[in-house]
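Note that this complex is displayed minus one protein chain, with the remaining chains in position.
After this line comes chain A, so read on.
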Amino acid sequence: MAIEYKTLDVRPILLSGGEPFPAIMGAVDDLMPGQGLKLLAPFRPQPLFSVMERRGFDYELEEMGGGDFEVRFLPKQPQATVDASVNANAPDLWPEPSVDLDLSELDPPEPMVRLLAEAERLEPGEVIFAVLSREPLFLFPELTRRGHQWVGNFDTTGSFYRIMIRVGATEESSHGR
């Protein structure tokens, strides 16, 4: 995914004899989740690297000529963990989603009701894609119980949960009633 950068040029600050550190930290505090910081400096800002490391940023360094450096601080990617139901089988080979739902504005547990209703409506093998505002923890066991498969994870900003549900073939038999 392309990272969007906010640019901060500290060369004028240093030129006028100022202290750039507060400006840098201020810029870091104002970054949006997932956003990076592009820093232009007249030297290699070595001490900054460990500070930014602790704040969760990796860096890329590029010499610009004239002794100036461009440093791109990019938020460390959270390990791309993907949750999956125990019965999830080869999600890479699932067909394209038949429906695409944005349920992020609904109050819980409304998203759960909607997704289960969609799963009832669709044919076995069809796939639902949905965006939610949080992990639907109470939905997971219900999906598995009904024989549906699912995979899901948070987006890189951590503010939306994306789930794909593959409608199961069997009904009632897994229900124990």
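Miscellaneous remarks
Here, a contact is a pair of C-beta atoms (placed from the backbone, for glycine too) under 8 Å apart; a residue touches a chain by one contact, two chains touch by 3 or more; residues count from 1.
Going forward, contacts and distances are computed from a predicted model.
Per UniProt, the protein behind the absent chain is "Cbb3-type cytochrome c oxidase subunit I"; the candidates were "Cbb3-type cytochrome c oxidase subunit I", "LLM class flavin-dependent oxidoreductase", "ABC transporter ATP-binding protein" or "Acyl-CoA dehydrogenase". Note on the undisplayed chain: of the listed residues A:3, A:84 or A:131, the one touching it is A:84. Against the chain not displayed here, chain A makes contact via residues 83-86, 107-109, 112-113, 115-120, 133-142, 144-145, 159, 174-177.
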